[in-house]
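Note that one protein chain is taken out, while the other chains of the complex remain in position.
We call the chains A, B and C, going by the order they appear; numbering starts again at 1 in every chain.
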């Protein structure tokens, strides 16, 4: 079980919406829509993905990392290192 | 016709791949995959979308904006303003 | 002369404020301030720099790139390529 497990439906709904938006982008390209309108839509999809990431990370800290830290030991250090690397990837992407 | 028109197939291929990756994210959630692995995959999707944006913007500058600037007048100013706003949205998202 | 030349004082004022904020960050570290408060302040500095970038880029498109495009030829292509690369660096940083 992971931090996000109790909230699966919410994540699946968000991802279904994002998938629909990506299909919408392809349709805009096919229909020769104006570049700037497509770019605006891409920014909306990116924001949606960012919200998913931040929520996953928050749950991960609250559950997986918190449990590992409560237990202490090497696994705790490893979990923090792993979380920091994921944060760095998010910040840089 | 827009900057991206001559390259439609390439954009559609990229977007189909991104759509598949988003579906893959939903599958990872359904199968209770590890949060950090899901986050890594979200970063990959975000990078893919970013590449689409930067390419669209480059073509937009090269075609739509370039034509408007060659003609001059109010439309030229408007096109540059619009491009600057799209860039700001990209940088902030 | 460049796009930003007529607005130099404004840029210099913004940069002087950013310089002061960076010195403020060093003081916060020296005085053992709370990490989260320092991070909040770093985000403020980053936002300030981002605003400078977006403004410089906007002026650059309006002046240097617009002039090159009005003249046409190889220099026009080169200017657009260069602007696109600068936008990509901004978006990725």
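We take it that contacts are C-beta pairs under 8 Å (C-beta built on N, C-alpha and C of every residue); 3 or more make two chains touch, one makes a residue touch a chain.
These numbers come from a predicted model, not from an experiment.
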Contacts of subunit C with the absent chain, listed as residue ranges: 1-5, 8, 11-12, 15-16, 18-19, 22-23, 25-26, 29-30, 32, 34-36, 38-40, 42-43, 45-47, 49-50, 52-53, 56-57, 59-60, 64, 82-83, 86, 89-90, 93
Touching residues on subunit A - with respect to the absent chain: 50, 53-54, 57-58, 61-62, 65-66, 69-70, 72, 76-77, 80, 83-84, 87-88, 90-92
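As a working rule, only the chains that are shown with their structure count from here on.
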Copy pair subunit B, subunit C: interface residue numbering same or different (half cut): same
Between subunit B and subunit C, centroid-to-centroid distance (C-alpha), Å: 22
Multi-partner residues of subunit C (each touching 2 or more other chains): 92
